[in-house]
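Every protein chain of the complex appears in place save one, which is left out.
Up next is chain A:
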Amino acid sequence: MVNYGGDEVSALVVDIGTSSLRAGYAGDDTPKAIIPTSYGYIPAQPDTDVTMSDNTTENAEQPAEKPKFSKIFIGESGPSMWRPGMEVANPLENGLIQDFHPIKPLIDHALNKVMLVNPAEHPVLVTEPTWNTPANRERMAEIMFEEFNVPAFYIANTGVLNAFAAGKGSALVIDVGQSMASVTPVVDGFVLRKGLAYSSLPKLVYAHSRHLLVTPTQHRRGIELWPHQLIASKSPVDVGAMPKFTLREDRVAQTTQSWRTWAESREVDEWVQTVAGVLEQGWNDQQAAQRPARQYEFPTGANAYFGSERFIVGEQFFFHSAQLVASNPNLPKNIPQLITEALRACDPELRQVLMGNVVLTGGGSLFSGFADRLSNELTRSFPHAKIHAPGNPVERRYGGWLGGSILASLGTFHQLWISKEEWQEHGKPIVGQRCK
């Protein structure tokens, strides 16, 4: 047991990302609970009585303590289930927690409802992005200690944890998530904050692909992104033909705009994950045309073949065309720009070390062809660059959680926990002192 330095104290690891919240026992290789971070809610109306709907009692919170929501719906059947008048929101913005109201219900759902554990009995390790603010991490510590009554708490950086998950102490972590792409230099288990570079690149890719789908071209009509929850019936049609479907008009009338946006973004995501890709050798019209076109059918029954346009989507990660740059001055930096920026801020001596230990992680990096393209881009300017990109999607998507799982099960780590006693004695500053 001492051989690999592990000492299991049944700690819990909670990793909150934009797309999902991961929770599980330290020492496991996969999180036990993976729930979407987006949640559905019915806004509180102070003057009217709230009627409890019969099918969602399990997830309903008492409106008394959360004045913002009369009801909150979390988990697999949370936002994805259509409910009249239900709004959908995400507590995270640019990878940071902006709204702490739903955080407690979210963690509570993951730990108590899915994992069926009592957080008061387990030390909890929470992750944070590198650009997290001190106020945010202190607030998180407060929630864990005051609301969940945990015996010990630690907040660790996802960049460092991703490096640990790859078995490296020093690494250049390229993390492509749902809303943010970041490049973090990690040295000896510490983040070089000055070298951090991040941008909301995935959002641009999303916006671009949505635009691509909705806008009609000469080959294809624009696609209506109705989610299947709002479709009563449909019949198969030929490729490119007008879809034949009927809407559930009763539902459409009661659907909120936020739910509609959320559901449509899911349709776009689905399309991106199924069809979109990126050329391994950089953009080339001929090569893009040579690739086989892929068919995709939307919930409305509309289906089409997507040829070279599916590669334009991925190109956004690596290259911005001049006209795009000209039209949008606040364009998020693409991956090569982020890497260059991160390296420029690092000591010249470190650059060699970092390029030899590039860790690719995050669900967005599973984009078809991403790893190959990245390695091609890197080897062009750094011939000795070595990329660690796990082929296992679980390791890629939950790299931060995995690193936390490793860290919190190490015997030497247990001296770093912030105990409840220390929290009560020192208060908020202890978080900044302990979690460097």
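By our rule, contacts are C-beta pairs under 8 Å (C-beta built on N, C-alpha and C of every residue); 3 or more make two chains touch, one makes a residue touch a chain; residues count from 1.
Definition applied: contacts and distances are computed from a predicted model.
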| item | value |
| --- | --- |
| Name per UniProt, for the chain absent here [options: "Trafficking protein particle complex subunit", "SWR1-complex protein 4", "Type II inositol 1,4,5-trisphosphate 5-phosphatase" or "Protein PBN1"] | "SWR1-complex protein 4" |
| Hidden partner interface residues of chain A, rising order | 2, 5, 7-10, 123, 151-152, 187-188, 190, 192-195, 347-351, 411-412, 414-415, 417, 419-422, 425, 436 |
